[in-house]
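Missing here: one protein chain of the complex. Every other protein chain is in place.
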């Protein structure tokens, strides 16, 4: 059965800058959607910030197994209601792949509980994304490292909880390192943060970057099981076997 | 130098129930504060929900190394502004020891990013709190397990991020288990969640429980170092060594 | 492509005890192999201790994606050379599912670096195996818990490294808990330890236990990527860009 993927994009830079539109004529979401086809059994749709309900009404979220998130300059324009509903879906099992500047999105900060701050510099650094966990399925098909000729730099300290699994660490020309492939489990859902992808570089046309995103989708897809039962007793608690209440 | 501890308590049950006031005549905060004296080099104050700024104005938070948190029936009465300010202080290094029903406090849910839901039952279960990490300093002075003759049951699934370290797992008469000693690092701060302590049982008079809380305070105390520098470049990025920007 | 599974069993109890042979007439390996068919795209073979090279000559290991391991009373009879070769294969990517008393096998202790000691008691305890990580694919198809009417008890402290992911925690009638579903990554390989399965109980006829083992096989299967390059420089180190050696 195909994995139902929704590629969400802020989609502002591409409309406001000719330079960025030239790199991503169909938007970052369009480039990612096109790049994913042929890389897995995916059923892909796209959604953007300026659509009603930020493109993510309940019926779309309900049909989404894995949500990709790219945002940058308009994090504040995402409705709090959207953030609430996406968080709820993640905790109920929907996967998320959060890309690049999505680190500062409301939804990622909500799920992490931290500021998600970092160092940054836009100076055409070369980036090398090293595999530090060769056993992880998100590294499938990737050699010792991915090299990206020019990218924005992100540097430590990256204010995130220690990842449940750390898959990639980036090196930058200017002297910085960054935990650039971070796996989390939250509720019944899984989240993969993947660093590369500044809007002014053609990073989402890079085959290895797309391969990692496809791997991330497979890793974050929901697990098929009933949701946990919470609250008083739970249906199965053997009250009859308990000592009489005092 | 003593660790500056603030014991925060909702302090409602003790005022509303004679039974609970009989167990904790000076409030849960009073019992914990009294129980901690002599267990470490602590400088202890208390704070309660109904004081101005929920007892935690900025000047108190600024003088707090480790904040203990007990809340239960009035989580909603904690001001959002208090939650914001406490979160900020934790990310800047203040330790937190979150006790029992504090799992559902706004601040704990904020720091975890999850619902923190669980199963529960008030039926005088016996609880055994087993040490699963004997190398952890929070288990100092504790044998294979702590037994509490009567307690409220909390059961899995407990909807928290997988702990950075899991120190204790509880067994209950009725058939449940619970991850009852959970360590987290968030920003520059550390958080220890410790399960026991329902208001209707004399748990905070138990010497082992108090010992664990004292250990938790020592483990969560702030680390003495400058806070990380975030944002553009950071002061130390060697821009001069970078390739010329394209 | 099917996952190539080798079910390894010590296969001594079944030959020496009528009672155990009655539970497992085809051996524990036979019961597991039969129970796995229909639960996934598996290509299953079996291997036993008393065959040449302990049933695991290089050509078998080379054709094994995931190795299941059940051993108990004859850990010492496993050849050190077998242990060396299995460890090497795991670090090169082969998955392992270690079952029950396999906790004390030479290979598991080798991979863990600890004694893997625990408490135990054979007294028909009831066991409840609770899911503590509902986002993990090893919990697929499993409700809040699996109940096993009679089993040997294993209790904490279990002397293992803190699992990379903890999926299950067991409750026992007699008052103990146990981390009973533990995930590890070692080198390019993954290891899943799963507790239930004492030889004197029909545990490997339990549908949920078999489902978890099948899930464990899928989770531990090798990742398709080149092995990391180790040693001097690595082929890709850009020596030409380095400062001249002093």
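The letters A, B and C name the chains in turn, as written, and every chain counts its residues from 1.
In this text, a residue touches a chain if its C-beta (ideal position, glycine included) is under 8 Å from a C-beta of that chain, and two chains touch if they have at least 3 such contacts.
This is a predicted model, so every value here is computed, not measured.
K.L.:
Which of the displayed chains are touched by the chain that has been omitted?
P.N.:
A, B, C
K.L.:
Which one touches the absent chain: A:120, A:158 or A:204?
P.N.:
Of the listed residues, the one touching the omitted chain is A:158.
K.L.:
Quick one: which of B:27, B:113, B:189 or B:216 touches the chain that's been left out?
P.N.:
B:189
K.L.:
Even though one chain is hidden, which residues of chain C still touch it in the full complex?
P.N.:
Residue positions of chain C that touch the missing chain: 87, 91, 110-115, 117-126, 150, 153, 155-157, 159, 161-162, 164, 173-176, 184-187, 228-234, 237-239, 241-243, 245-246.
K.L.:
Need a quick check: the contact residues on chain B for the chain that isn't drawn.
P.N.:
Residues of chain B in contact with the hidden chain: 93, 131, 133-137, 139-145, 164-165, 185-190, 223-229, 234, 236.
K.L.:
If the hidden chain were put back, which residues of chain A would touch it?
P.N.:
128, 130-134, 144, 155-158, 162, 165-166, 169-172, 175-177, 179
In this section, only the chains that are shown with their structure count from here on.
K.L.:
Report the inter-chain centroid distance for chain A and chain B in whole angstrom, where each centroid is the mean of the CA atoms.
P.N.:
From the centre of chain A to the centre of chain B is 30 Å.
K.L.:
Indicate the whole-number Å distance between the mean C-alpha point of chain B and the mean C-alpha point of chain C.
P.N.:
36
K.L.:
Taking the mean of the CA coordinates per chain, how far is chain A from chain C in Å?
P.N.:
Once rounded, the distance between the two centres reads 31 Å.
K.L.:
Enumerate the residues of chain A that touch no fewer than two other chains.
P.N.:
164, 185-187, 228-229, 234 - these are the residues of chain A that touch more than one other chain.
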